[in-house]
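All protein chains but one are shown at their positions in the complex.
Here is chain A:
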Amino acid sequence: MEPLHTLEIDGSAPLSPAAVKAVAALCDRIEDRAGRGLVVVRVAGAPAGDRPGGFDVTLVTKWERALRRLERLPAPTVAVADGVCGGTALDVFLAADLRVATPDTRLLVPRDTTATWPGMAAYRLVQLAGVAGARRAVLFGRPIEAAEALALGIADEIVDDPKDVLVAAAELTDGLSGQEVAIRRQLLFDAATTGFEDALGAHLAACDRTLRQGAAKEAAAS
């Protein structure tokens, strides 16, 4: 199966309205075709300096909103990182369902000695690797090498040639309803932050959704 849509994010470029637009346009296309398919995002590059600039927090808000939308798309998403990867590239990488890196991938977290730029990348790192796993990167800006990213669960796979991974990812997600993936993902996110009693209702509602689909099929067949 061919990937449905692809996007490239250059982490060396500063955050810009164009980057927000690119992610939003991808989301528009996927949501308008809710159903089957795979989203592939290629990310590479890191900002030259530690401190971003040239925009205000309104743009950061829009960027984070676009990332959140990407993270909740009704389609499985794969991010492929190659080489150094920071800034917007790291943001997008962490928001994908499947995260693949090449052996020379280094995830660069900002290391400004007098200011803090966490973005929601810091949050996503903790969600993926736990506080202990993310501590050195978030507190001290220590780069995360590919092997460590794999060990911590930040990357799912390390490959020499990302092409092979895309074929495998396409097979892994083949035939999945994007909308159902979105529901599973939501249950997954909520499970990390919600107590059992609070989570139960959402899981029962998802079960009921499936039972109704089965009942509808039976009714249609009879």
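Quick notes on this structure:
The rule is simple: a contact is a pair of C-beta atoms (placed from the backbone, for glycine too) under 8 Å apart; a residue touches a chain by one contact, two chains touch by 3 or more; residues count from 1.
Quick note on the criterion: contacts and distances are computed from a predicted model.
Missing from the rendering is one chain, named in UniProt as "Chalcone synthase" (options: "Terpene cyclase/mutase family protein", "DNA-binding transcriptional ArsR family regulator", "Chalcone synthase" or "ABC transporter permease"). For chain A, the list of residues touching the undisplayed chain reads 27-28, 31-32, 69, 72, 74, 179, 182-183, 186-187, 190, 197, 201-202, 204-206, 208-209, 212.
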